[in-house]
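Note that one protein chain of the assembly has been removed; the remaining protein chains are unaltered in position.
Note that the chains take the letters A, B and C in the order they are written out, and that residue 1 is the start of every chain.
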Amino acid sequence: MFRRSLPRFKSLTNLATLKVHGPDGKGIVAACCNLLDRKGYEIVGSEHWTDRIENLIFLRIAFDKEPQIASSGGLLDRCQNAVETADATEQALQQLCRDRDLAFQLNWRQERAKVAIMVSKYDHCLWELLLRHEADELDCDIVGILSNHDNLRPVAETFGIPYHLFPITKQNKREQERHEIQLLKDVLQANVVVLARYMQIFTQHFLQAFPNSIINIHHSFLPAFQGSRPHHAAFERGVKLIGATAHYATADLDEGPIIEQDVISVTHRDGVDGLIQKGRILERNVLARALQAHLDDRVIVYNNKCVVFGD
Amino acid sequence: MFRRSLPRFKSLTNLATLKVHGPDGKGIVAACCNLLDRKGYEIVGSEHWTDRIENLIFLRIAFDKEPQIASSGGLLDRCQNAVETADATEQALQQLCRDRDLAFQLNWRQERAKVAIMVSKYDHCLWELLLRHEADELDCDIVGILSNHDNLRPVAETFGIPYHLFPITKQNKREQERHEIQLLKDVLQANVVVLARYMQIFTQHFLQAFPNSIINIHHSFLPAFQGSRPHHAAFERGVKLIGATAHYATADLDEGPIIEQDVISVTHRDGVDGLIQKGRILERNVLARALQAHLDDRVIVYNNKCVVFGD
Amino acid sequence: MFRRSLPRFKSLTNLATLKVHGPDGKGIVAACCNLLDRKGYEIVGSEHWTDRIENLIFLRIAFDKEPQIASSGGLLDRCQNAVETADATEQALQQLCRDRDLAFQLNWRQERAKVAIMVSKYDHCLWELLLRHEADELDCDIVGILSNHDNLRPVAETFGIPYHLFPITKQNKREQERHEIQLLKDVLQANVVVLARYMQIFTQHFLQAFPNSIINIHHSFLPAFQGSRPHHAAFERGVKLIGATAHYATADLDEGPIIEQDVISVTHRDGVDGLIQKGRILERNVLARALQAHLDDRVIVYNNKCVVFGD
Partner (left out) sequence: MFRRSLPRFKSLTNLATLKVHGPDGKGIVAACCNLLDRKGYEIVGSEHWTDRIENLIFLRIAFDKEPQIASSGGLLDRCQNAVETADATEQALQQLCRDRDLAFQLNWRQERAKVAIMVSKYDHCLWELLLRHEADELDCDIVGILSNHDNLRPVAETFGIPYHLFPITKQNKREQERHEIQLLKDVLQANVVVLARYMQIFTQHFLQAFPNSIINIHHSFLPAFQGSRPHHAAFERGVKLIGATAHYATADLDEGPIIEQDVISVTHRDGVDGLIQKGRILERNVLARALQAHLDDRVIVYNNKCVVFGD
């Protein structure tokens, strides 16, 4: 089993994030900053954008999760204080947002996000995610790999990650999905499900179990070439660029909110095989960047679109 | 009227080009090279590609158009020789290609290509083409600008290029097209028609008059967002890149062979206006690059696709 | 003279911007937001970043410059109120920032920035800026063009912009610079000077007259190929990409703070002429983007670097 021996990047887990969005109104940014400020949190970065057509506000604040409170007490006291301050902050935010009809998400990063990866037979996205994770580029734990095939088990074993096989047939799909949901929710406690070229189409039941938490990679520049075999269609059409699109999976196949897209040049010399090969490089990078944005809490979904704040 | 006063780039017009394509067969490249060689032409560049699935060959040869013939005569003799050699070459090529069922195009560049530009109200593509032309980046003469509106006449006048107004209504479209074809063919003797954001849809009649010679710019990454208002559709979909596509205009709107495509990043901050603004930069560059490839004789069309050889 | 007849983009001039930077400290973002809020200004966007190594804060807030004040008075009263509120805001900010040792810039956009362009013989950057300006992509007035040569006067006349000739020799350089400064400061009242491939090297005297206000375009990917003839050097080295760099001009030639950079692919087929031609496309786009960022008040300079906030 491979275990990277280089010194790890300094963990960023001292940073908590607050995301707020909803109807715009007077003083929202100031109110949120004030609130964190008064509780003793040091704000280290923020970005906010107003959709002036829809009159909606989108706000993201990153702050040091350790409140700077004068304390004569020992470590225990300080921990106790920190917990109490966090609770009080959450309550105050609830009230602030309720009054203004705003949604908020507060991520204390007490523990790292738990990511489950679902794959079929293609391995390129899986390797990319596991290697970026191993290099500390993804701030999460990878808690399990689920597949409808057994062939990528050795990849999982390379990194010591549990591999769960759920063969899918027309007959057993709903039942297998139930098992998968149970595993993901109850056992792995996954917050994020990444479809790393998972080739099965989910039922609504599965999708609704993880709203805005399933990240899929589609091997085309959506909305061009929806559905299966986009590289064949791209070859037929004679395009000069091919793309890849990472999006949240929703009930409408290939129509979920787009997080990240990229393209690569192709020429007449590239047959379908060539497009597939060039596409692999795209897919793994686009998927990894989308997951990174999600894990950094830089994404807010609304109206089937994503606001993605800068890294 | 603006006239650029910088020293011009060395003309490339000493180079002629031969393009050949059709069923692959034994010794085609050698035969073509031999033929030019024996006639005294110095080959300075060539590229050939075989579509091994369709079993088709695509060949482009650039050669010095002055044959290197031992000649004791004066200038007149040499000119006479050159003309005779060119004729003989053309005949020999005709025979070579007829035997093998190949198509060929021989461009002696005795005179520069004659390009006509058609525009409506948007000026960005027109400026780009005229400025690149003025900077000697486009190896052609721009023989006229046709428009269904009068508002870009001052741009034409800036460069001293004739501007022809053809207002289009539902009633007069066919008749106006006839006049346009007459102007383009008989008066301007245009080889290439560039639709620089020309907003009228042509009848078959017009399109068939200029096969593989009308270059259109569509303001999306085709086949995504065909038809009108692609930036509005892109905004609605929440894409993270927008594109532009230059293609030969055919009877199927937005479905002609693609010459060149490119994309640019957009974010949630870009409204429709922002997409349109970013799109302008794309459109003018993609269109100019496509025209350049066409004028360099680097494009071969087949099966509704373009083979575009390297520059 | 060319005058664009399309409907103009909606002016953005209802937005004022506040930029703040300096030593980080508790509650700066909240304090600034509160201050604007209390004065009745609607904040429509903000971004802030903390350099945690140097312990510096960088903040940019965009807000509606019309305060929303309950007012029973007429238009005159409201104007009077607006002016008084702006003054009061400025004073309050002065105090807030003085106490914390912060620098701030408040741009009310009462009038558009005044941009002067300096050129020599190359026209591509000049055209790009004038055309983007004409298309309302640059939120400024272009108040004059200065050159050491007369050949681009027709470009200026195309857009009706005054053209000022200052021929430079070794002997008259200092004196001509004095005249240029006088023209720029006293007559044109320029806030920004754009060197659109201006080929003269300034004395310190000139540079110090416009701190962080002179934007230069260098035709290489700095710090590679500093100095003159970078394309020749790039050709010699056999690089596979060439670049362009827009930066604020400082006393150290080609070493000022970088605002924007980009590159374009080149191949063995590109001779020096080819690099120059491809470079032109780069230079004009990089320079225009840098000017746009500057005009949007998205740039803060420190430690010879630029913080460039998102557009």
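Going forward, a residue touches a chain if its C-beta (ideal position, glycine included) is under 8 Å from a C-beta of that chain, and two chains touch if they have at least 3 such contacts.
What you are looking at is a predicted structure, and each value in this text was computed from that prediction instead of being measured.
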Candidate in contact with the missing chain, chosen from C:I61, C:I258, C:L275 or C:L291: C:I258
Please give every residue of chain B in contact with the chain that is not shown. 26-27, 29-30, 33-34, 36-37, 42-50, 52, 68, 310
Contacts from chain A to the absent chain lie at residues 1-6, 9-10, 121-124, 127, 131, 135, 137, 151, 154-155, 158, 267, 269, 273, 277, 280-281, 285, 310-311
What is the set of chain C residues that contact the non-displayed chain in the whole complex? 49, 51, 53, 58, 221-225, 237-241, 243, 257-263, 267-269, 271, 303-308
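Here is the rule we use: only the chains that are shown with their structure count from here on.
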When you take the mean of every protein CA atom shown, which chain's own CA mean is nearest to it? C
Only C-alpha atoms count here: how many degrees separate chain A from chain C in terms of the superposing rotation, rounded to the nearest 5? 180
Examine where the copies chain A and chain B touch and state whether the two sides share over half of their residue numbers (same) or under half (different). same
CA centroid of chain A to CA centroid of chain C, Å: 36
From the C-alpha centre of chain A to that of chain B, how far is it in Å? 45
Two or more partner chains touched - positions in chain B: 267, 269
